[in-house]
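Note that this complex is displayed minus one protein chain, with the remaining chains in position.
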Amino acid sequence: MNHTKRGIFTTTMVILTLLFFYLPMAVLLLYSFNSSKSMVITGFSLKWYNELFTNSPFLWKAVSNSLIIAVSSAFSAVLIGTLGAIGLRWYSFKLKNLFQIISMLPLLLPEIILGVALLIFFSAFSFPQNLFTVYLSHITFNIPFVLLIVMARLEEFDSTLLEAARDLGAREIDVLMKILIPLTMPAIIAALLMSFTLSLEDFVITFFISGPGSTTLPIYIYSMIRFGVSPVINALSVLIVLATIVLSLFLSKFSKYIINH
Amino acid sequence: MKKILINLIIILLLVLLYGCTNSSKNTDNKLYIYNWTYYIPDQVIKDFETKYNVKVVYDVYTSNEEMYAKLKAGGAKGYDLVFPSGDFVKIMISSGMLSPIDSTKIASFNLLDPLITSKIAYDPGLKYSFPYMVGAAGISVNKKYIKKFSKSARIFENTALKNKMTLLDDMREVLGLALKELGYSVNTFDKGQLEEAKQLVLKWKQNIVKFDAESFGKGFAAGEFWVVHGYSENVFLELDPSMKAQTEFFIPPKGGPMYIDSMVILKDSKHKDLAYKFINFIHEPQVYAKIVDYLKIPAINMEARKFVTVSPNYNIIDLKNCELKEDLGEGVELYNKIWEEIRI
Partner (left out) sequence: MTEKSRLGHFYLFPLTIWSILFFVSPLIIIILYSFLTKDIYGGVIYTFSLKAYQSLIQLTYLKVFWFTLKISVISTAIIMFFAIPVSYYIARSPLKNVLLFLVLIPFWTNFLIRIYAWIAIMGNNGFLNQLLLSLHVLKTNIQFLYNPIAVIVVLVYTYLPFAILPLYAAIDKFDFTLLEASSDLGASRLQGILKVLLPNIRTGLMAAFLFAFIPIFGAYAVPQLVGGQESFMLGNMIARELTITRNWPLASAIATIITLVTCLGILLYIRSVRRSDEKDGK
């Protein structure tokens, strides 16, 4: 085995990348314990954590809005997107190219345009804007990401496997549940994570779509920019990362179970 | 495998259901406010909620343009009370977005400083709006790095401070500052005057590091920028006590654009009575004094001045050469073009 030589370049790149990714995390951690409000380090303090838990009702409301939207839109987008990817991969029909381009297009549009377009659309049909419209919009921008990820995976499959299963009399539901979904599981999980992350992050589209009472975390934070982002947000970020690590430990066991199934 | 999928679908449905019930119960006895970030201390809102036993749903924006674009496209339907600046009050009146204000329902109508109200041309007689705060952008200087300076907009011509200064990323504020410096009106349509102002701003542009309306306060607090053009509350809320001592804020003596931010009730508001209650509550002298102490800007409510305990960053008198921004109407094209030539 000549893994070692191949390893030097890629290992360096991975280490560099992780350093690059975690440097800002370290800074966040540091500032969350800083007693001063500004970027100057003045001393250790837990006051931002204290304020987070005792005196930040609007912030927690925004966090809960964000989580609801991220989880629900990720699952819905993966459901619609995975089925769509299977359809696009194996079935041909008239205008398939056009259809494919259109379904990928939300990805290409600058977010701000999709945001405004959806806003005008919802208001044209006097759809009351609330968390539900935010949910619909997040699904819309998540679907093309799901399509791309899942299609990239499906593409490597040998479709004769499916034909064989069908020839042997498998029902389509079995083909879907026993062959297609297990085989695409890594891509489905990747798509879920991607959608969840994108949704949690999204500012621009949500900004236009949100109405009274549906402020999400990015909107809440962006609105603080002019008057200074409070270090309470740093404390919150640190906690989110911790929660994520716990969740990911749990999920990595879980996903291994699914893949090895 | 199937089980997992079914579980996932159930989770999804539950989450959806929660989302829907959560958003559909937003009905009565709630006041929907759309305001600038940090413009009212949280405590004041809580006090209002306790006093009248209602709930306030509070969303925020960071610029008039943002707020207006959203209302215009119909996305902000459902708000009761909004806080636009004067020029936007005018625009919103002419777009028919506002509900007229019944002055008999407002207790503090006569408590406003006539020095300010006399300048109001965007809504004569306050038929659609009631002033909340008055103020102007100024210049903050870090005295730790800059020992000697003259209090004037000409500070942006100092090449020794190259790359340490920022101007607001706001066409009216920057052009207005230059126009005032040259002795012209901030609402001029005179091409020659605007051309002169453009040349002046281009000269300043060589020394500034960026046009910034978002993070200049943070940059100033970090020592990144030494001279920033902007609203004092944006800067001072960022500063530590030690840093405050070494910061000087001034309104340029030749003046600049000033603003009056007002409370307006939207036409489609479903809680107008609550909105009046809120306006009256804000202008209760003690409450108003609390807000002014927090923002450190001058009080427009004369009665409230008796209760103010913190000295503001500037006083009403410092605004004597400042001029209110008016809506430019069609003339905005002229400004847009000049600003584009400066900015890009």
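Should a chain be cited, it is by its letter among A and B, assigned in written order, with residues numbered from 1 in that chain.
Quick note on the criterion: a residue touches a chain if its C-beta (ideal position, glycine included) is under 8 Å from a C-beta of that chain, and two chains touch if they have at least 3 such contacts.
Worth saying up front: this structure is predicted, and the values here are computed from it rather than measured.
Peer 1: Looking at the full complex, which residue from B:Asp113, B:Glu196, B:Glu214 or B:Glu248 touches the chain that isn't shown here?
Peer 2: If we include the chain that is not displayed, B:Glu214 is the one touching it.
Peer 1: Which residue from A:Leu46, A:Leu105 or A:Leu161 sits in contact with the chain not drawn here?
Peer 2: Hidden-chain contact among the options goes to A:Leu105.
Peer 1: Considering the entire assembly, which residues of subunit B contact the chain that has been omitted?
Peer 2: 63, 65-66, 68-69, 72-73, 91, 94-95, 163, 171, 205, 208-211, 214-215, 218-219, 222-224, 329-330, 332-333, 336, 340-341, 343-344
Peer 1: For subunit A, enumerate the residues touching the unshown chain of the complex.
Peer 2: On the subunit A side, contact with the omitted chain comes from 2, 5-6, 9-11, 13-14, 16-18, 20-25, 27-28, 31, 39-40, 79-81, 83-84, 86-88, 90-93, 97, 99-114, 116-118, 120-121, 124, 136-137, 139-140, 143, 145, 147-149, 151-153, 155-156, 158-159, 172, 186-187, 190, 193-194, 197, 200-201, 203-204, 217-218, 221-222, 225, 229, 233-234, 237, 240-241, 244-245, 248, 251-252, 255-256.
Keep in mind that, in the parts below, only the chains that are shown with their structure count from here on.
Peer 1: Could you please state the distance in Å, as a whole number, between where the Cα atoms of subunit A are centred and where those of subunit B are centred?
Peer 2: The computed centroid separation for subunit A versus subunit B comes out at 34 Å.
Peer 1: Which residues of subunit A touch subunit B in their complex?
Peer 2: 36-40, 42, 55, 58, 68-69, 71-72, 75-76, 79, 116, 119-120, 122-124, 128-132, 135, 177-178, 181-182, 208-215, 222-229, 258, 261
Peer 1: Which of the residues in subunit B end up touching subunit A in this complex?
Peer 2: Where subunit B meets subunit A, its residues are 1-2, 4-5, 8-9, 11-12, 15-16, 18-20, 22-24, 26, 32, 34, 37-38, 42, 57-62, 70, 73-79, 213-215, 217-218, 221-223, 233-234, 237-240, 243.
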